[in-house]
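Up next, chain A:
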Amino acid sequence: MDANLLSSYIFAVVVLNVLLGLMAYMTYFERKVMAAMQDRVGPNRTGPVGLLQPIADGIKLLTKEDIIPKHADRRIFLLAPLLSFVLAPVAAAVIPFGDSINVFGHEVNLYVADINVAALYFLAIGSMGVYGIILGGYASANRYSLLGGLRSAAQVISYEIILGLSLIGVFILSGSLSLVEIVSQQSETLNLGPLQLPNWFILSQPLAFVIFLIAAVAETNRAPFDLPEAETELIGGFHTEYSGFRFSFFFLAEYISMIIISLFAATIFLGGTDGPIRDGVWWLAIKAAIFLFFYIWLRTTVPRFRYDQLMGLAWKVLLPLVLINILLTGFIRLWGLGML
Partner candidate 1 sequence: MSELMPEHFMFLSAALFIIGMVGVLTRNNVLVIFMCVELMLTAVNISFVGFAWEFNQLTGQIFALFVIAIAAAEAVIGLGIIMALTRQRDTVDINQVRELRQ
Partner candidate 2 sequence: MAAEVLVFNLLSAVAIVAAAAMITMRNPIHSAIALVVTFVNVAAIFVMLRAEFLAAVQIIVYTGAVLVLILFVLMLVNQDDLPEFHGAKPLQQVFGFGLGIVLLIEIGAAILTRTVVAEPGPWDEQGIAQAGGHIQSIGQVLYSGYVLPIQATAFVLLLATIGALFLGRPDEDEEPTPTRRPVATISLAHTRGADDAPLPQLQAANVKHEAGDRDLIMARDADEFTSIPGEDDEQKERSE
């Protein structure tokens, strides 16, 4: 066990705990921000400004009766929420939280793993997350939650393709898939004449950024794409039969994947830890917070899509746009290299 491996293990544990803490307080943050947007106060009973609300929710969900339907396929019924809850934070392993600091003498680099296929790893974990939804829908033994689960799985799959394709534009420019490499490329400054612009990919890939954002919102079943939530009223979303802490696994998995996709978007498009004054993980936090605020803002204002509009948007609008974007970026890159 060489020192490097040990330090990355320790850093991984740190990241996981920070993430779980963030996830709990994300629910609180969302309820407070939504309340402010809706002219009301939000949780303020538990703790000074309602700060203990996540703990209270956790205890409530843990103590609630946990019902397993009689005909349910028990083993898969228990496996599904675990699958989606465990897979969500695993994707955070590739996100660089900084270069490296030395602690008690030896170097600790602030990312759990810098693998060459980092972005593809992120997509792979995302695509594995679909199983939680499908098996959850199947295992609860009622035909409606099965169909609800299939519909939201179809939504996640089609938007995952759009997500992957929208990243290709960035990879063409950055030339590498590893996030550490992408962040370092974005830290140089681009000086177009007088003004000094950070060389963030949002500036060179605006269309890809917008499409990535839409696909990210759809991927985590949030805001205008929150079909499973509406499904619970109509056709019985995949987590209708779940209750108690098993339901909280699904519920919290959604929040973790929201945080992680925001971190990922901040790293890819807004230059991760690179900031005007001093680079550091706080810049990443600020950018991710902007994305999370955007998630909540969408949720309070925008009405919900209908299922066929949602799928139509993915295949008829976003897919052509994303392909055009790849084509354009490719040509610009070739023109840039003078090969054209």
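A quick word on the picks: all candidates are chains of the complex that A comes from, given by their letters.
One rule holds for everything that comes next: contacts are C-beta pairs under 8 Å (C-beta built on N, C-alpha and C of every residue); 3 or more make two chains touch, one makes a residue touch a chain; residues count from 1.
Model, not experiment: these values are computed from the prediction.
Colleague: Check 1 or 2 against chain A and report the one that touches it in the complex.
Modeller: 2
Colleague: Quick check on the complex: what are the chain A residues that touch candidate 2?
Modeller: Against candidate 2, chain A makes touches at 73, 76, 79, 115-117, 120-121, 123-124, 127-128, 130-131, 134-135, 137-138, 146, 150, 153-154, 157, 160, 164, 175-178.
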